[in-house]
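Note that this complex is displayed minus one protein chain, with the remaining chains in position.
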């Protein structure tokens, strides 16, 4: 059985992955896409690391804490970039990134 | 907003990924690990394709239906391999693989 | 040992992944980024499936032919989208996508 706190962290990573992928596609379609290049790049990185972190956690990897630490850093950077935009998809993404960062920081500790 | 049926498919993929990763690690530790080589290999493939399918779905990929079709096939093959073993982790995994296969088949249709 | 033809396919996938990731980042920085939304989306999908296909091939997966077939389709679609743009990075990417599609088609056969 996956322990409760690990389960919670996997779910936070998966939710953050979803929010980032969605925000990525939505940002690409915004009229000011040219202003969102860094945000879009961060969203992609963030979705990818969240996805792999969820896999490491679910397999009870010996490197789970290490990848959680990296995931938290990237989520924090992504939240910062996304917070410059006020669309609903960006707001949701910031929220999910911050939550995932917090849960991953705890897991890494 | 991600439509309800897509959301359901993402969740099924993520649940299946979790069950496969867990079952993978558990099978590796079973005393009859030597008899589980094909099962372990399938579990790995299945976790990976479920993870990527969830990302394609969340980003509203133009190739979402195609990857769902492949994901369904791999989930079905994984369920078949896992169903040869009667541990709790294998039973759970078979259930999640079958559910994910069904939801992905519907999405691919 | 990985057979010669499998090795060649892994290399084509990795080269295509590189070209797609590079083209993705370059397209995002072009002044007409707003016209490249579909291309950028395809590039992301293509990089991801090439990367996973290389892993399936290297691990001698039982589903290698199936994922090669999907990879070929996505590479072909990506080549088509990229061929609308005449930058060097798009030209290189089209070339790599076509090559990868061909090698993957052969592997899937």
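The chains carry the letters A, B and C, assigned in the order they are written, with residues numbered from 1 in each.
We adopt the following convention: a contact is a pair of C-beta atoms (placed from the backbone, for glycine too) under 8 Å apart; a residue touches a chain by one contact, two chains touch by 3 or more.
Remember, it's a predicted structure, so these values are computed and weren't measured experimentally.
Q: Quick check: which displayed chains does the absent chain contact?
A: So, taking every chain into account, the missing one touches A, B, C.
Q: Please identify which residue in C:33, C:47, C:71 or C:97 touches the non-displayed chain.
A: Final answer for the missing-chain contact: C:47.
Q: Taking the entire complex into account, which one of C:14, C:69 or C:83 touches the absent chain?
A: Considering all chains, including the one not shown, the answer is C:14.
Q: Name every residue on chain A in touch with the hidden partner chain.
A: Per the touch rule, chain A residues meeting the hidden chain are 38, 41-42, 44-45, 48-49, 52, 55-56, 59, 61-63, 66-67, 70, 73-74, 77.
Q: Using the touch rule from the top, list residues of chain C that touch the missing partner.
A: Contacting residues on chain C, toward the hidden partner: 2, 10, 14, 17-18, 21-22, 24-25, 47-48, 51-52, 54-55, 58-60.
Q: Write the list of chain B residues that the hidden chain touches.
A: 25, 28-29, 31, 33-34, 37, 40-41, 44
FYI, only the chains that are shown with their structure count from here on.
Q: Chain contact topology under the given definition, line, ring, star, complete or other?
A: It is complete, because no pair of chains fails to touch.
Q: Just give me the whole-number Å value for how far the CA centre of chain A lies from that of chain B.
A: Whole-Å distance between the two chain centres: 22.
Q: What is the distance in Å between the mean C-alpha positions of chain B and chain C?
A: Between these chains, centre-to-centre, one finds 24 Å.
Q: Counting only residues that touch at least two other chains, what does the list for chain B look like?
A: Chain B, residues with two or more chain partners: 48, 52, 55, 59.
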